[in-house]
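Yeah, one chain of the complex is gone here, protein chain that is, but the others are all in their spots.
Chain nomenclature is as follows: A and B, assigned in order of appearance, with residue numbering initiated at 1 for each chain independently.
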Amino acid sequence: MIESHAATPEIHGHPALQHHFENMEQQREAGTLGMWIFLVTEIMFFGGMFLAYTLYRNLFPAGFVLASNHLDITLGAVNTGVLILSSFTMAMAVYFTQTGKLRPQVWCLVLTLILGLTFLGIKAVEYHEKYTDRLIPGRIIPGAHFGPDPHAFHLQAGAPELAQIEMFYWIYFAMTGMHALHMVIGAGLLTYLIIFSLKRRFDPEYHSPVEVIGLYWHFVDIVWIFLFPLLYLLGRHLGGH
Amino acid sequence: MKPIESFELPSPSKVNYLNAVYGLKSWLLTKDHKRIALLYLGSITFFFFIGGIYALMIRLELLTPSGDFLESTTYNKVFTQHGIIMIFFFLIPSIPATLGNFLIPMMIGAKDLAFPRINLLSWYVYLAGGIITIYALLAGGVDTGWTFYTPFSTTFSNSYVVATGLGIFINGFSSILTGLNFIVTIHTMRAPGMTWFRMPLFCWSHYATSLIMILGTPVIAITVLLLAFERVSGVGIFNPKLGGDPVLFQHMFWFYSHPAVYIMVLPGMGVISELIANFSRKNIFGYSFVAFSSIAIAVFGFLVWGHHMFVTPQSVYAGMIFSFLSFAVAIPSAIKVFNWTATLYKSSISYDTPMLYALGFIGLFTIGGMTGLFLASLATDVHLSDTYFVVAHFHYIMVGGALMAYLGGLHYWWPKMTGRMYPEGWGRFGALVVFVGFNLTFLPQFIAGYIGMPRRYHAYPPEFQVYNVLSTAGASILGFGMLIPAVYFVWSMRYGKHAEANPWHLPGLEWRTQSPPPTENFEQTPIVTWDAYEFAPPEETEVVGKFHGEVERAS
Partner (left out) sequence: MSEHIVSVRVYITIFLVLLVGTALTVWAAFVDFPFGLNTIIAMAIAVTKATFVVLYFMHVRYSTRLVWVIVGSALFWMGIMFAFTFADYFTRSRLSIGT
């Protein structure tokens, strides 16, 4: 009737079981639930920026379309594909952990990491383009304050849309920058997973870390699934260049 | 199935969480929720005294109408820093991170919180945020008001906004981690038989608080971060130069900061529910109503933030909705007050120190809540906005409510936390002094505000002086009143009478283990077969022995 604590490790002897949990099932459930709740905080965190985006897109449709059409749609689309593929390999990594196939599991994790870094690389190329076009808003970069060539946007110098374009790029850098930061953190977590997978720490009974970090990775993918159309696509049908 | 037998009176010399391991390292690297609660207790007390010093400076300045003690710019910094320290570093973590951390696992019969390492991390994150904020204060301070309104904070203020914002951003994570831990713990770690409706109401209110921490805190995090970026880059979404709207900042800020009021007071309500039921030895009146009203407050609390913005360009239509909903959020709060009062009816009340604080809470919280309704009315608010009426109103909730509950809870669980009793006579005296001092401080401010004294000025017309003198006198009594428990708590840790396992003779799970508890809280995983406040009627105790404390004493 009364379960003694001292007996617990003998009954469920998995080395990864922490002392305050009764069994692996409870530990896994707590871990997954914890990550889901953390993702709720992430949704609210990005939600604040989506709110600002929605407001200013509504207030300044003209400037936002001009600025949005200036983004490189090819790089954006390729990056979307890269991220979706990385989500797929991550899902497969979870699958192989669950089924106990540890070699393909490590490979999937490595692939996910490479794809994540590819995404960041492409993003860096895009950022650099914005830097050379002097599209980085405000005076963040010393010596390269915001000051794009108005003709690149088919505008006269001093056109009121330029302020709106700066606003778009401020939001663009805030959102994609925050997303990229999450990718960097995700890459760190993947590295941890790879190291511990090579040490054979995970098995079908204990795979919570792979699963939980997987949830995080998919969430970051979802954020991009929304960022891509909002930042790159809306207003393309209106032309531009 | 035999909870009474499984309870044994432990001897004080037994190994407990305090003496199980020794040394600084055993504290700094502890994963025990009880030790982390004590770490929080120490650091929160530290910040409370810093905030208190700023309060003292404010009251000293306002003793006379002319601005003679502090310069206007210094005064701006002083009230800002008082607010920031007290809100972000004292009130928000106070009850959840100390009492909640200590008690939630014990109340539901768990060995620890679900994520002990994350719990420890939250304390370090709290410290990191605190250190950065203190750095900002020492380097030159911040003068925006704790609300950081744009465009002053982004463009015009010449103070350490970015560093302070960073401190608050980091501190937010500690709040998120605590809330996350509580929710997962309550969902997955309840002992066998501990159903949701057998949980003490303290756990319900902390669950509701955690919901707000999870859903609100990320929004203030991103808001403060965007504000800091804007200050660094010179332009941004709140900047009219790009067509940005400074009022958007207020929307995003109050989306968190109004619910944050409930982060501060909901745990207090949980403490009061415990105190009222246990010190009147009666099951709480309408348990499920009190439980669900916590959840209702957490949800409705998110729908009213616009009442902070009645005097901004916010649309009147939105204002009307926010005003209506602000009245609606009074309903669940009122349910609690009515149910506490109904619990007292025909019960056997004992006026121990915690109960004195609890009774004080009910009165003061009611005054604070009722004056809130004045401010929720669109037209009245135009007159009262940014006056001392507002200051008095929220201090009745924050100090009269949250702080009273915190002190009451600290007294109530002190024997469990430290294994020592505090001196009861001094305790009652302290509670009385705090109550008198508090009312003398803040009641005059209602009047001063109502007749037009604005907040956040270091000088004021002489006709307001009488209220300010009363207020400053009250503040010194209040400050003295705070020192009394501070002194005897420290004294009791060494010289206090050893506490029994169950000094108040109560049925709650946390009282069914030794004081202080062992590292894993219970000798055996408890099996719960009773409701939260299951006091048998007096005539039954001898016969049936449902109430184990009586049984222990009889045997």
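Couple of notes before you dig in:
Rule of thumb we're sticking to: a residue touches a chain if its C-beta (ideal position, glycine included) is under 8 Å from a C-beta of that chain, and two chains touch if they have at least 3 such contacts.
Computed from a prediction, not measured in an experiment: that's the story for all the values here.
The residue from B:Val15, B:Ile131, B:Val232 or B:Val316 that touches the chain not shown here is B:Val316. Those residues of subunit B that touch the chain absent from the view are 187, 215, 219, 247-248, 251, 255, 302-303, 305-306, 313-318, 321-322.
Hidden from this view is one chain, which touches subunit A at 28, 32-33, 36-37, 39-40, 43-44, 47-48, 50-51, 54-55, 58, 73, 77, 80-81, 84-85, 87-88, 90-92, 95, 98-99, 214-215, 218-219, 221-222, 225-226, 228-230, 233-238.
Basically, only the chains that are shown with their structure count from here on.
Listing the residues of subunit A that touch subunit B in their complex gives 1-5, 18-22, 26, 29-30, 33-34, 37-38, 40-49, 51-52, 55-56, 59-60, 137-140, 146, 163-164, 166-167, 170-171, 174, 178. The touching residues of subunit B, counted against subunit A in their complex, run 1, 6, 110-116, 118, 176, 180-181, 183-185, 187-189, 214-219, 221-223, 226, 229, 232-237, 241-245, 248, 252, 520, 524-525, 527.
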